[in-house]
Every structure is written in structure tokens, then in C-alpha cells.
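Report on one structure; see the data block that follows.
A single protein chain has been omitted from the complex, and every remaining protein chain is retained in its original position.
Chain naming follows the written order as A and B, and within any one chain the residues start at number 1.
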Amino acid sequence: MGALLSFGAVVVLLLIPAIGAGALKLHSLFGVVIPYLAVIVFLVGLINRVIGWGKVPVPFKIPTTCGQQKSLPWIKHSRLESPATGGEVFLRMVLEVLFFRSLFRNLRTEKAPGDRVVYGSSKWLWVAGLAFHYSFLIVFLRHLRFFKQPTPKIIGIIESFDGFLQIGSPHLLVTGLVLFGAVFYLFLRRIFVPQVRYISLPADYFPLFLIMAIAGTGMLMRYFLRVDIIKVKELTMGLATFHPKVPEGISVIFYIHLFLVSTLFAYFPFSKMVHLGGVFLSPTRNLANNTRMVHHPNPWNYPVKVHTYEEYEEEFRDKMIAAGIPVEKQPEPREEEQPTEESEGKE
Amino acid sequence: MSKQPKPPKPDELAKSIEYKTPETQWMETPVKFKPGMWCYGSRPKYLEEVGMPNPREWSPADDDWKLPENWKEIVLDGMKDRLGKYRTFKLFMDICVRCGACADKCHFYIGSGDPKNMPVLRAELMRSVYRKYFTTGGKLFGKTAGARELTEDVIKEWWYYYYQCTECRRCSVFCPYGIDTAEITIMGRELTNLLGLQTDWIGGPVANCYHKGNHLGLEPHTIQSNIEMMCDDIEEITGIRIEPTFNRKGAEILFVTPSGDLFGLPGIYTCMGYLMLFHELGLDYTWSTYASEGGNFGFFTSNEMAKRLHYKIYAEAKRLGVKWILGGECGHMWRLVHQYLNTWWGPPDFLEVPKSPITGTVFENAKSTKMVHVTEFTADLIKHGKIKLDPSRNDHLKITFHDSCNTSRGMGIFEEPRYIIKHVARHFYEMPENTIREKTFCCGSGSGLNAGENMELRMRGGFPRANAVRYVHEKYGVNMLANICAIDRAALPTLMQYWVPEVDVCGVHELVGNALVMTGEKKRTMDLRLEPLPGMEDEEEEE
Partner (left out) sequence: MGIREQLKENREKILSRWFESILKTYPAETVRFLKKTKDQFHNPVGQTIKEGIEGILFELTGEGEIEKITPFLDRIIRIRAIQDFTPSEAVAFIFQLKGIIREEIDLDRIGSEELLGLDKKIDELALKTFDIYMGCREKLYELKATELRNWTYKLLERANLLKEFEENFKSK
């Protein structure tokens, strides 16, 4: 249901530029205006989101501790799982962001009855997640060649690695396939794992379809419906240098690809993909487990009604005296004045 | 609640049942209140005593929950307020990708199979409402964007499932963004408490603790006499008379422990362990009848209530003029002392950085909060060889250790208790690796769920834990489940009686008390439970 809806939405998104740029020839709109708008929405939206989160205070320091705290000097402290300093937190975050450390916890051998070792299926989530994100990153970086003249060295290097298989002409770039494959796996997982299907919303399928469509149109352009790269670069350089121009004769498949990418950019800040920014702000991960060492202030800490010792003693004084428990004030009707100890407990 | 079942007729049984739940979307699946799965509603007097809203007689089984007229406004305003106050809440509403990594990590899901007990879905119960009222997408596209109206049924669903979460944080360990469903549950409980939807089992202890200083409502003289009774037992066992002090000004250390240790079995044995240890050390410490509760059921109510209840610890430390505070074995108490107390009421600059008067060790890790965990204290003693131990007195026990959720995932105290156990006993066996430490399974009764009426829930939630205990019981003959949590000591015996009746439950300091060789003690023939020590029976005298 949700999958169909999202699929339909992506089909519509494919048709829009097919008609707009293909039949109606609105090349400036699809080649310049929409990409610019998308990037603006992306930047403003993402910054807004991050600032929005950043503005919400972190009243308590509540890291999820996944290892031994720093306590007595002779007890081995788990620096990465229970970081006590900023530097250790940084390392924990590096592991989280670059290697999906927490997701990796799913990856362990399991013990079936009789101590047979079996492997859970959950490790595939970690593998596919990493494959997806890294290939996405590389594909993204590769595209910078369209926006820099001359092409930066580093991108050339990435590409030569990427094309190491040296199949076909142009060389097959592995990441494109991996990206497509990984996203497709994540999609299948959503469809076939009942638990995951049950929790999935249209908004979970949509980015997957969109990215599949982007990767699909990209590969189509590279390997089958060749586009005029010189002209494309003219257009993209124009965008990058803020002197936009729209060369004639770029085939419609390029506009479709570009429009889908624009959609991804514009949609990004409002989608679940904002976890890109959120992951860095997560208080259960980015705080040190040193709460007993360093006072953590809560900016909105406010006074609350409490039951003071005086009120408590007032109620139980007789019982306390009878039990021989020291009290601050002796009961009133007593004959002999007892010197009351000075009360320090007042706030 | 549930009635005694009658034996079904055979043909009724033979009609082999096939009732796979219809695959409706979760939003279309209405919540059914099943017997044994929920706690009674709070009596009005408990709410009145602490000034919480909408006190009234109500039962979750009723159709009409007697919500205030403007309940919807109250909840939405409450959400808005909290979205602006807690980054966790706001962020966790936004960034979940529904990858499902957390789905099968919750002991309630594992034990019940109810999909709404998957942490991600538990959170979606709230997120769907968040989307509807606080995001543009949800306002525009409604259900397509995963948004839904806030209705009374949604409130009931929240209530049902936020009291089927023990705030154990196990899900948070596996989430790639660290999304902690406990944070959402905490918000869910805060919001429903704005409508007066407290449970009786939490409401009672909260009112007691506010007024009388501890959850059980023990009055000062009762606390004293309870502890004196324990001292009687200690005298019987060791021949040594211990005279602890109460509310004594000028002591060096204030000792605070959960009140379960003062009252319940087997909690009091742990308490006897403390008493014996402190006496043997000649520690200059005092009990307080006012700050007589380390635990805090307020935390299962609202942040504000938790803060109100935990006021007493520092206030009493100041009044008595102690130098630092020592805390007993407790789970949620230590989550709060470790991660919240200092923020609520600190920094307590009138105290000194804790320093063990016996070993001279300065507890740098507690230098701001000034409160030391008793297993840190004792592990340090053992390391420095300051106490004499005879671990053979625990030889009749084959021990395994249950890491409590709160001290594991909200503090990270793993080695100290193990170090102690290994020195006071000689048979220690770990449960399987993915059921201990940061991956520990909850007892199923935490966060105020250890009532009687929700026993099925507790037995389900505790099953993964019990299952691991059974494994070590069968493999190594384990017969004692040690822990450092008062809720565990109250709840695990019941869990064990249902699943693995051969295994008993104790606190770590009960084992310490057994092994501790005290100056001038008589030959021990009994353990702290006044049961004969195996191997010593022949010397035992009849009384």
C-alpha cells in the first residue's frame, strides 16, 4: 500500500520532466530554475532543521552507556563505549558515523541450541546500510567533476578505483551498481520482513524509489542512452559559476535525472534523511559519561515544591523522640527548655 | 482480574484454531486491554497528596476514563512544551528511519510477540500524533504521511503501551542514532499524568515517599526498629551487636539506600550485609529517616516529580553536615544519582570530594555529585586488602550476576560488582554474552511495573532473562541470582518461582556479609538468612 503510493509518486516525478523538458521544451526551467530552487530549499531547510534541534536544550546528560564507566583507576574503563572525555566522545561518534557501530551490534554470531553457531539475518542490514551510504557518498563526490574545471585530482582517483573492473566503454563504475543494489536490498527487506513492513510508512519507501530512479536514470545515461557530456558539463559549470546557460541538444533523460536529483535535494530536509544532521546531535551518543564528575546544568531547571525536613519533623517529632532519634526542635509543651541545635537544613 | 479458566471440552479443543491476526495496519488496529497486562488506576488520594491533576476514582477497564474537559488541549500543549525542552524528544520524533534494528530487542516484544511492543512502534504511537500537530507534512497529508488524530483511543493506547515499557534502554543500544524509546515512554507517562492517568502502584509510593521519606511509607521509628531487628539477627549469626545511628549530625558519611532494603525479603539480607561491613570498618556514618529512600518512583511519573522526591538527599546531607554520601545497591536510584541528581539539585558544594576513610582512595569519578556507589566503595576495600573474607562460606551458592538495566545502560557499572562477587564467593558463572552487560535483559518489572495485577506482563517481559538464568542453572547448577537492584530483589524471586524455581535471588552485599570475617565474631553456623551453612551443621546448636 505505502510502497505502491510511493512508487506512483516517483512515476509522476519521472513524467513531469519527461513532459516539461521533453515535450514542452522548458529547458531553462528544468535545467536552471528548479535545480537552483532545490539547492536553496535543501540548504535553508537543512540548516533550519539543525538549528531547530540545536535550539532545544539538553536538560540532562544521559548517554547510553555500553561499557564500563570510568571509576576506580585499576578497573579497565571502556573508552569508546562509555566515553568520559570529549575526545573519547569524538571517537565514539566517529565509529557511529563512519562504521554504524550501533547497527554493527546486530552483527554477532548467535548460538543455537546445542551450541551451534548460526548467523542472524540482521547483519545484512549493517552491510547493506554501509554499502548504500558509502556508494552514495562516492557517487556524490564523483559528480563534482561536473562542477569543477579542471576536474580535481582526487575525483579522478576515486573514479579510477571505481572503474577498476575495466569492463566496457565507458568503464563500468561499481558504485553505481552497488548503490542500486543496496537500495534495492533495503527495499526488499521492507517488503519481505513482516516486522519491518508493519512499521513502514510511505515516507520510508519514497526515498528508496527515488534513489533507485536516480541511480537507474544515471546508469541509463552512462551506458545506454548516451548524452552529450560536453554540453552537460557546459550546463553544470554554468550553474556552478552562477552564469547559467542551457545548451541545446541535451537529451531528455538528462533532465529527468536532474529533476529527480532536485526532488531529492528539496525533499531531503523534510524527510527522514535529515538523520544526516540528527545523528550528530543525539544526546544518548554525543555526551560523555562523566555526569558525576562534571556538573551538567539544565537551562530550564525551575524550583519545585518539596517536603522539607522541618515539615517532616513537625509531623513525626513525637515518634522520633520516643524512638530516641535526634530532632531539631523539642516539642512545645515541655517544661525544661532544651537548647535547640541550629537548623541548617533550610534552603 | 481474570477468572479461573474452566477446562475446555475436547471437541472445542480439537477445532484446531487458526487465528492469525488480520493484517491491518497498526493504526487501524485498536488497542485491546488484555487481563494481566495493566496496572490499576491510582486512587485519588495519592494524586491529591502530591498535587497532581485530575484526582478521581477510575479504572482502566472502564470505557469512560473521566478525562478533564479540555484533555486534548492539555496533551498537545504538554507536547509542545516538552518538544521545546528536551532535545531527545524532539530529535527522536524526527530522525527515526524505521530500519527495524531495534524491533526485536525489547524483552516485552520477545516475550509477547505483540508488534506494538517493538520499540520503534511504541515510539510511532507518539510520533504519529507529533506529525499530525507539529509537522507540515503531517498536517497536509495526514495518514499518508504517517500522521493521525489525537483521540481518546490514542490516549488509551499510549497508556497501555507506555506502561508496558520498563524504560530499560536496551533498544537504544542497537539503534544507529541512539534513539532511546525510554525517553519517549517517559514523555508518554508525563503527558498521560497531566490527565490524571497515574497507576496505583506508582502513585502510592510517590505519595508515601514525598510525605514520609520512602516508598513504603515507613515512619522514622519503624525504620529504626526494622534495622534493629536486622541487628538482632546479625547478633544471632555473629555474636556481634551493631549499633547503627540515625539522623546523626556530624557523621562523615550519609548512607542512602532504597527502602526495599529496609523491609522486603531478600532485600534485608543485603542491608544486613551493609550493616556488618560498615561496622567492621568502624565507618563514621549515619542513616537518615528523612532521606530514607534512594529509589524514586517519581521518575516513572514525571521529571518534576522525580526532582521533588530526590530533593531530600542533598538537603539531609547538608543538614547533618556530612562530608559525602554513600549509596546502596539500587538500579533506577543509580541511574538518577548518576545522570540527574546533580543537575536537579547540585552541585553540592557544601560536601567534600568523597574519600574512603579506610583506603584513602579519592573517588574522582564522583567528585562533583559526591555520591559513591557502595560496590565502588567495597571493590576498593577488597583491592586494598582492607577486609578479611572467607569465600568458602558462599560455597553452597553457585552464583550468576544479573546486570540491572539502569546501572548498565545508564551508568556503566559492570566490573565492580563482579570483582566483589569473585572475591567473596568461589562459584561464579556468567550468563550468555548477549544477555548481560550492556545487552542485559530486564527483569520485566522495572519502572514501576512490579505490581501484582499485571503479573502476566511481568512474566512475559522477564522471560528472556529467566531463560538465560535457566541455561546457566542447567549447565552449571547455578542456584543464586545476584544483582545490585532493589526492584530486582523484589521482582526476580517471583520471576524465578514461575520460570526457574530452583534459583534464588540476593544482593551482592548479602554475599559480602556472608563472607566477611568480623573481628570477634563467633564461629558462623548460619548464613544471613539464618539458614544453616552447609558443612557447619554438625556444630550447630539447637535454640
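What we mean here is this: a contact is a pair of C-beta atoms (placed from the backbone, for glycine too) under 8 Å apart; a residue touches a chain by one contact, two chains touch by 3 or more.
The structure displayed is predicted, hence computed values, not measured ones.
The missing chain, though absent from the view, touches A, B when the full complex is examined.
Set against the missing chain, the residues B:P119, B:G196, B:P266 or B:G295 yield one that touches it, B:P266. If you put the hidden chain back, the residue from B:S112, B:T238, B:T343 or B:N514 that touches it is B:S112.
Among B:V75, B:C102, B:L194 or B:L216, only B:L216 touches the chain left out of the display. Interface residues of chain B with the unshown chain, by the touch rule above, are 4-8, 10, 12-14, 16-21, 23, 34, 36, 40, 43, 104, 109-115, 200-201, 204, 208, 216-217, 219, 222, 225-226, 229, 263-268, 432, 434-435, 451-453, 455-456, 459-460, 463-464, 467-468, 471, 490, 493-494, 497-499. In the full complex, chain A touches the hidden chain at residues 110-113, 116, 118, 120-121, 193-195, 197-198.
Methods note: only the chains that are shown with their structure count from here on.
In whole angstrom, the spacing between the mean C-alpha positions of chain A and chain B is 32.
Chain A makes touch with chain B in their complex at residues 1, 5, 49, 52-53, 56-62, 64-72, 74-76, 78, 81-82, 96, 100, 102-103, 105-106, 108, 110-111, 122, 125, 129, 193, 195-196, 198-204, 270, 272, 274-275, 278-279, 281-285, 289-298, 300-301, 304-309, 312-313, 315-316, 319-320, 322-327, 341, 343-345, 347. Listing the residues of chain B that touch chain A in their complex gives 25-26, 51, 83-91, 94-101, 103-104, 115, 118, 120-121, 124, 136-137, 144-146, 169, 172-180, 183, 210-213, 219-221, 224-225, 246-249, 289-290, 303-304, 307-308, 311-312, 315-316, 318-319, 321, 337-340, 342-344, 346-347, 361, 363-369, 371, 376, 379-380, 383, 408-416, 419, 432, 434, 437-439.
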